[in-house]
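Here it is, the structure in full.
Of the protein chains in this complex, one is absent; all others appear in place.
On to chain A.
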Amino acid sequence: MTSTKPSSAAKGAPAESAPAAALHVGTSDPRTLIMNNLRQSGIFVALVVIVALFAFLTDGLSLSPGNITNIVLQYSYILVLAIGMVIVIIGGHIDLSVGSVVALTGAVSAVVVIRQGQPWWVGVIAAVAVGLAVGAWHGFWVAYVGIPAFIVTLAGMLLFRGLTLRVLDNISLSPFPTEYNQIAAGFLNGLIGGDGYDAFTLLIGGIAVAGYVVSGFRTRVARIRYQQPVESFALFVARMALVGAVVMWFAWQLANARGLPIVLIILAALVLVYGLLTRRTVFGRQVYAIGGNLSAAMLSGVKVRTVNFWIFVNMGFLSAVAGIIFSSRSNGAQPAAGNMFELDAIAAAFIGGAAVTGGVGTVVGAMVGGLIMAVMSNGMQLMGVDQSMQSVVKGLVLLVAVAFDVYNKRRAGAAR
């Protein structure tokens, strides 16, 4: 396997100040870059191909402003679940209960807000509290009693579905007051005007791009200061420009539809926070360590039980967030809400490169995996593909994605 060596340019110029060096050192050898990021770039390429494929098959309809907005609204709760699920999977567990927990938290919120007439935020707090309690329940059995998560959450799936039915007395509750409905159906627009488009959405897009560029440059400077390998400056600029262009195009499409969906802001914040949490915090590292080798983690002083417990509490929390978004979007609570959501979330994590055995996976990967599923489902709906065929295609994509991963690993292993 090719591996990066510290670039000779960086080594040769230790006296130079890092910010100045950031402009002209680094490798642009495509082989090095591609081999280093094969798995990561693989799913991005897959996403691009699938987006292009459906744009072609639907005569560009899938990339229309209205449809882009639709995808965001329609799949946000799956992506929220996938964030929690990928962390659970990295830790070497699985959670089959999230669909039921989405239903339960949505139901509790509906009972509080609709039946009891409390303000919308009381419903939100109640749903989050229930989610945390469910997570603590799972965490207790998995971490402290030592029951495999598959069993605990399978039980949870039945248990919390049953409780949902009890809470709702087997009937649907609707509608929510407007404020609650705004969480998933609302938009921020018109705040600073715009001529046929929403300038505020573009502004937020611009801020996001600027933030990405600044943090990218700071990372680069820090890496050079520590004589770490970096890409060449031209490539760095190209990468920034590409990401910037994609984000701004995306913002432009939203601005031309209904503006910035509130749920997108929630999702972006979660991705940012959890991306950092998994990569940059002690807790995140310990999750990877536990999933990679439980015994070694234990003998390295990782408090395995505590970490496992919080993994599930976190999953409960994110299930509640998804439950709020889903109930808000459907403007009510149904006994059968969230059915099979767990499978979509699990599929997103695995398509995004998580390993069944634990220890491998990223939040960004799970997001891309989720988007692949979302774009496919949405595209097939636009094309009027039969529900049954949609299921067949999704199943095959999951299988192929993981098979590709296994094949890659085996090849890497044989190259030794």
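In this text, a contact is a pair of C-beta atoms (placed from the backbone, for glycine too) under 8 Å apart; a residue touches a chain by one contact, two chains touch by 3 or more; residues count from 1.
Basically, contacts and distances are computed from a predicted model.
Asks: Pick, from "Glycosyltransferase", "DNA-directed RNA polymerase subunit RPC12/RpoP", "4Fe-4S ferredoxin-type domain-containing protein" or "Sugar ABC transporter ATP-binding protein", the protein name that UniProt gives for the chain of this complex that is not shown.
Replies: "Sugar ABC transporter ATP-binding protein"
Asks: Which listed residue (A:118, A:293 or A:390) would be found touching the missing chain in the intact complex?
Replies: A:293
Asks: Could you tell which one of A:228, A:339 or A:408 touches the chain left off the display?
Replies: In the complete complex, the chain left out is touched by residue A:228.
Asks: Quick one: which of A:114, A:360 or A:373 touches the chain that's been left out?
Replies: The missing chain is touched by A:360.
Asks: Could I get the residues of chain A that touch the absent chain, sorted low to high?
Replies: 1, 3-6, 222-223, 225-226, 228, 279-283, 285-286, 288-289, 292-293, 295-303, 355, 359-360, 414-416
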